[in-house]
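One protein chain is absent from this view; the other protein chains keep their places.
Per-chain residue numbering starts at 1, and chain names A and B are given in the order in which the chains are listed.
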Amino acid sequence: MMQKTLNTLIIIFLALPLAALLYLSAVKFWVYPDLLRAHFSLEFWSGLGGTYSGLTSSFALSLLMATSISLTATGLGFFFSAFLLLVPGRSTWLALSFFPYLIAPVSFGALLQTYFVRFGLSGSTGGVWIAQLLFVVPYANILLSTFWNRHIRQLYQQAITLGARPLQALSGIILPLAKPWLGLSLLQCFLISWYEYGITRLIGIGKVQTLTVGVMHYLNEANPHVAALAAILLVSPVVLLGAISYIVVGKLSLQV
Amino acid sequence: MKKWFTPLFLLVWAFSCSPDKESATSSALPESWEALEAQARGTRLTLMMWQGDPMINRYMRDFVVPAMKDTFGIELDILSGQGNIIVSTLMTEMEAGRKESQIDAIWINGETFYQLRQIKGLFGPFVDRLPNSRLIDWDNPFIHTDFQQPIEGYECPWGNVQMAWIYDSSRIPTPPADLEALELWLRANPGKFTLSNDFTGMTLLKSWLIHFAGGRDALQGPFDESKYLQSSQKLWEFVNRNKPYFWNRGESFPASLSQMHQLFASGELWFTFSNNDAEVDNKVREGLFSESSRAFVPDYGSIQNSHYLGIVAQAPNKAAAMVLCNFLISPEAQIAKLDPLNWGDGTVLSPDRLDAPWREKMSEVGERQYVPPRSALAPKALMEPDPVYMIRLFEDFRKKVLSEQ
Partner (left out) sequence: MKSQTRSWQFAGVLSLYLLICGVPLLAGLGYSLGYSLGLTGLLSQGFTLVHWQTLLQDTDAWRSMGYSLLVAAISMALSLSLALGVAWLHELRSQNTLRRWLLLPLAFPPLVAGFSWYYLLSPSGFLSRLAFHLGWIGGIEAFPVIVNDFPGVGLVLTHVFLVFPLFALLFMHQSAKVRMGALWQVAQSLGSKRSQFLRRVYIPLQLRKAELLIRLYAIFLIGTYEVALLLGRSSPRVMTLYITDKLGRFNLADIPQGHAMLVVYILLAGVLAFGGIKKYRIL
């Protein structure tokens, strides 16, 4: 009984923010203590096609950016993680990859900004893409390095000893085994890019309007209702993606 | 492998510190205005401005952007960024030695003007070259002087406003007219008042500082350390004495004006402020503030100031930036902006210098509903003191108010 109550409480705790967003996006003139009886309105939602159409294009931009970053970073990350096995002093080199992820994105952006400006990359979608990649690739590298445990390494060596070419060994034996890791990396890298605000704001100087930048814009405009709407757009694909990948994640060893 | 790190680090550092500064580009601008307009036609222009108000954003999006495109063939992009972001963006560009900025024109006021002059970030003088600049009310000290600094053609006046207090008349029939009354009111209504830890909050503190310095003209002229120390001591005493009756017991302050507005809208605060005396009309119309909201200026006055348009020293498209400035100070654009239905921003033009039809149009602009007319507020207008006062207030507010818990 107690456990059930506890479970319910935790589920409420987990679900409250999403409920709050849905509510806020469907109400206006929200004066205290309005709650169940309030000015409900779908005007903000219908505004998606007109007044707030900027949000729709931000959505598309974020989607494109996160997908391409996730694919590129996972590819590069896997390549580097395999390559580093050949490098003496692997752990020292790998340690470098920890840093970008450890530092708050907004600080990382502040560190990078001057170089991006110098190379003419600030204020462009390409610049933001590269900046995000510098942040995401090290993460993918770290995550995928966990895949290369002793067993996998031995398997690879064995294949080579038995005469397989490195590429053959990789595509025939290693890649199938790495599938769940690659899946997790794709998902995580997508999320990091999808959520990113600090770097995008600094390097994009507002010219690159991703969805997070849009959410902040409406927050600054003192309009919580549109901000909530934007936030739902930000959360919804991930909820869907999460539902789909639930099976993958459920099976996967979360040993990052 | 570790031995690699030191040389790598040094290399990177040497690279990062290499002096690479170059002087501003001065692509020749044509002499005649017609030629300048022709040069600007078919180009893209980037304006960076504060975008914290939906009405202002709508005015820019629905009126200015289409007009620039249709009349002058200029594609106007607007980026979000207020003073500090403008300064840090431009500084980073200059430090990185970029010859061309990402930004052409900027919306600024006194303290940003001061900072940008410090780092030579502004192009000019250019205002005299704008044909419409002859219509500006140059006799008005609130326009030709910005935070005690002569503008010298380096920024173009765009609008003129006065700070106002916004309150809900259904809750507060008579708002406190002076600081003594405010003190009494705070004790009777604890938790309903605060100020934001941003530009607007500091503007309120400036008006109090002027009051404690002796009123109206006490802080005219360049920054005076002894005057500041004397008057600010009284100011901090006043704030700290009353802080326990502030919102959240004065333990924290809203970070931005938009947060203040949201707290006011939900009824948590009973006062909010605006640097634009007409904003209350906008906010009621937007459905954010209740219809019983009103604006007023207390007896000791409030800061009146102008806001300006500047052109970045390294702007790649100075010609189009000048066309934009000239358009924004045209009677057409200024009257549209003056209308409370659009923005409600005070004009910088002198009605006497306008042709009769424009003068008539200007006088026909809709009345403000929830705030007394400008002429009634003007006698209580205070000039902006030297920008150093603002910098010091910001620092000391943190040291003497926020940290003293």
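FYI, a contact is a pair of C-beta atoms (placed from the backbone, for glycine too) under 8 Å apart; a residue touches a chain by one contact, two chains touch by 3 or more.
Quick caveat, the model's predicted, so the values are computed rather than measured.
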For the chain not depicted, the shown chains it touches: A, B
Among A:16, A:42, A:64 or A:160, the residue in touch with the chain that has been omitted: A:16
Touch with the omitted chain, as defined above, among A:48, A:103, A:155 or A:170: A:103
Residue among B:267, B:287, B:351 or B:372 that touches the chain left out of view: B:267
Missing-partner contacts on chain B, residue numbers: 8-9, 12-13, 15-17, 83-85, 87-88, 91, 94-95, 111, 115, 118-119, 190-191, 197, 248-249, 251-255, 263, 266-268, 390-391, 394-395, 398-399, 402-403, 405
Where the unshown chain meets chain A, residue by residue: 3, 6-7, 10-11, 13-18, 20-21, 23-24, 32-36, 76, 80, 83-84, 86-87, 90-91, 93-108, 110-112, 114-115, 133-134, 137-138, 141-142, 145-146, 191, 194-195, 197-198, 212, 215-216, 219, 224, 227-228, 231, 234-235, 238-239, 242, 246, 249, 253-256
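The rule is simple: only the chains that are shown with their structure count from here on.
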Whole-Å gap between the CA centroids of chain A and chain B: 36
Touching residues on chain A, where the partner in the complex is chain B: 28-32, 88-89, 92-93, 113-115, 117-118, 120, 122-123, 205-207, 217, 219-224
Residue ranges of chain B in contact with chain A within the complex: 1-2, 16, 20, 46, 48, 51-54, 57, 77, 79-81, 89, 92-93, 95-98, 102-103, 256-259, 261-262, 265-268, 287-288, 290
